[in-house]
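Presented below is the structure to which this report refers.
Left out: one protein chain. Kept in place: all the others.
We just call them A, B and C in the order they show up, numbering each chain from 1.
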């Protein structure tokens, strides 16, 4: 029972989280899980308590693609999605990689330092941040999920950009991510003994999520938005927090900024706007599809500070993908997705 | 043997780190350790392997002050230092609290929301960031150690401000601190189960380290510098990282920014300027008095990004205090201070 | 809708986990949450995403007890449960404290070093480890939940004790717990900066869970079972692992021990017996009511090693309590309880 779906790149952290969520989803049924480095291994080895995968083994991407399914979740590494999904395949696709997020092939070329194998296809994809593009996604056959940092940054900033209260000529975004953001392959520097008790920036000026943040905020602003973005790794497994700063264009209070967020996200099941005495925290969002957002005005300096927290594997990846798939397959948007994390 | 010194507030994290450092210091000898909540408890209960404290118990501040000593390290809570050290006591003082860092009593009043009990004394203190005010500290009787965030931010930004390459009308500083920054008293929210797997901002617009950063950077710039500052807690014990962003005033490369830092910190034993392919990390600085700094220019946006990492209890508190005391008592500046942390 | 229930001691870690689980329970409805130190505070302050508590504030125990409810979950501190629940109250009770676990008042007196206020009532309580005493619990009005360590140790050892393959004159149990086991009040030593990077034993010979483990295993063995038990704290929030060692009474293989476990727990929804190439891990059980158990025989030394892992706040406290309440109120035993934790 349930619509047949498949997961490609199923043994990475994002793919595995998809399997975990789909195990509890009442309307979808995983008919293939592809993981090229684990072909033949039981899915249950990585996900021991997921009863729906009993007897299922990982297959190759080729084997998976031959299976009949209504929708493909792709968590393949950068480049692989680009080559496979360049042309339509008769299946709906939600892609978690960064291959189809940018509309402009030149922008893709600039930031990825290579040309896109299927530049013409880029226009056919919907950018999968549901809170921005719900109707587009509902009708789409192909949806490109936002990057984890981009999801958080856009949720934090979109209400302020739309309201015109921040100077969009320069917005600075400082991000902190748990180590699962580096992926399972991770490698040196991501071992427990190296990552524990360590906070560090990386890719200080050239992170690939920058152009998609600018693309989406510019679309909202109706003019070019320019950002700087510095990601950091901090010693936790999951969780992502962004703190954004921009000049205010006029005098507004923290309450007014928060009210703009409330307006923007009214009725959104997965965005929680925090009051002026509460600030976002990552821990209570672990395993959920919820983002917490809030903002403060600093009247002394005339600067707005906007923040968002989410689970990088949840709303930042797999949860967001299921949210979109729910729309694409006609389920209730919240089906199979949690909003309540563990405390403590 | 050794100059007699004492530590007030000796059972807090900062005070305890002072005791740890002084245990291994060849030229100073702790003659009293005051901790009001632990009077009578053996020092060795908190610091079990420090042989020089065998047989020593914590005393009250009053008892300690009656003991003869050349120099007092005060790690007392905010307000207590202000009332005790308002007038000279015939002993040199290095104060780790925030009570004597601001020159201007009105500034103190504005940020602490109360008037200073001894406003006239403020001008008598040297601001204890050695790399900025070495000669002043050497001659001083009373030195006010910088706040941990301030030490990092000023080290990261001072070379760029001095070089005039950043727009000082607005500098944004994003900081990440380990949980020891909240102090031993910490309380709810700082328990392991609440702090682990959690990243969160706090005091988004009003942190008390803001005015001292502005005071020191303005002195360097020769004009008013205005900053926004957002501190965050991340799940590690020690360690502090700041990432600062400001508009560039002219086209410069990352290499030029790094070169400005090298110039500024040439010969400094405790500041390590990192090359363009290395970024600061907190872990390898644990237990040391070393700060790592570097900077990048983003030509696309015209923004400078300056970073610094240090141990909040080391260069951010107790290590900095010993560095200053070394100067004040005529020791070599690096005496008793480590530069090599644990890896991993 | 749903049976009215209440939670006493609702702001501690165990009580809060009960609120979290009951928020998602389709058949129970929390009508009062008592927390003596937070009377008047909104429940949502501690549990922000639990929609069913919107508008509910913590009340005093007295206020709560005046509310009509079918079942009371009590997570009150040791001693408070003993005085309140000494006599029947016309409500079913699941008590998570250690006050009613021992049948023998003298045993209680010996281990708690005080006499029980209602010694006669002890015989009226069922010991709430469902896998041992399901039918008793189903009929009971008052159920005393096992201690977190006891739950794990008994699950690991009961199959071997029942099968008569281990020498019950001495079984050694070594336990490792996450810091939430120390409770929210925790205090010094449980702050992040003290607990991180630290492993340590505590209460090496006199832990209060010892007599309940001996009571339950002795009942299964039909003779006195004697144990030593050493608990340790390790730096994680949730999770509990026990590794038990005892002389084998006859030559058996690891496979036979595992088979004895399979027999014993066949059909149990919350006990997962691991194969000979898999060992228990705490992380994947976080937030669930599942216990993982397995055993190994060491033919070289003639010793059996039995292990169990669970979430100390889940199967070790709140999850176990809901499992019992499900039986007592006539729900399916697994209602509202998860078996799939986060990976990673």
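Keep this in mind: contacts are C-beta pairs under 8 Å (C-beta built on N, C-alpha and C of every residue); 3 or more make two chains touch, one makes a residue touch a chain.
Just so it is clear, the model here is predicted, and its values are computed rather than measured.
S.K.: Out of B:180, B:228, B:243 or B:323, which touches the unshown chain?
M.R.: B:180
S.K.: Thinking of the whole complex, not just what is shown, which of C:41, C:197 or C:263 touches the missing chain?
M.R.: From the options C:41, C:197 or C:263, the contact with the absent chain belongs to C:197.
S.K.: Can you say which of C:286, C:323 or C:340 touches the chain missing from this structure?
M.R.: Per the contact definition at the top, the residue touching the missing chain is C:286.
S.K.: Touching residues of subunit A against the unshown chain: what are they?
M.R.: So the residues of subunit A touching the unseen chain are 13, 178-180, 184, 186, 188, 190-193, 195-197, 235-238.
S.K.: Just checking the interface: what residues of subunit B touch the absent partner chain?
M.R.: Here the touching residues of subunit B are 13, 16, 20, 23-24, 46-51, 180, 184, 196-197, 237-238, 272, 278, 284, 286-288, 290, 339-344.
S.K.: Mind listing the subunit C residues that contact the chain we can't see here?
M.R.: Residue positions of subunit C that touch the missing chain: 170, 172, 174, 176, 178, 191, 193-194, 196-202, 204-205, 226-228, 230, 232, 234-239, 241, 243, 245, 247, 279-283, 286, 296, 298, 300-301, 303, 305, 307, 309, 344.
Definition applied: only the chains that are shown with their structure count from here on.
S.K.: With chain centres set to the mean of the C-alpha atoms, which chain is at the far end from subunit C?
M.R.: It is B.
S.K.: Chain pair with the most contact pairs?
M.R.: Of all chain pairs, the one joined by the most C-beta contacts is A-B.
S.K.: Centre of all protein Cα atoms: which chain's centre is nearest to it?
M.R.: Chain nearest the overall C-alpha centroid, as shown: A.
S.K.: Could you state the distance in Å from the CA-based centre of subunit A to that of subunit B?
M.R.: 38
S.K.: Could you list which residues of subunit C touch at least two other chains?
M.R.: If we look for residues of subunit C contacting two or more partner chains, we find 13, 180, 184, 196-197, 237-238.
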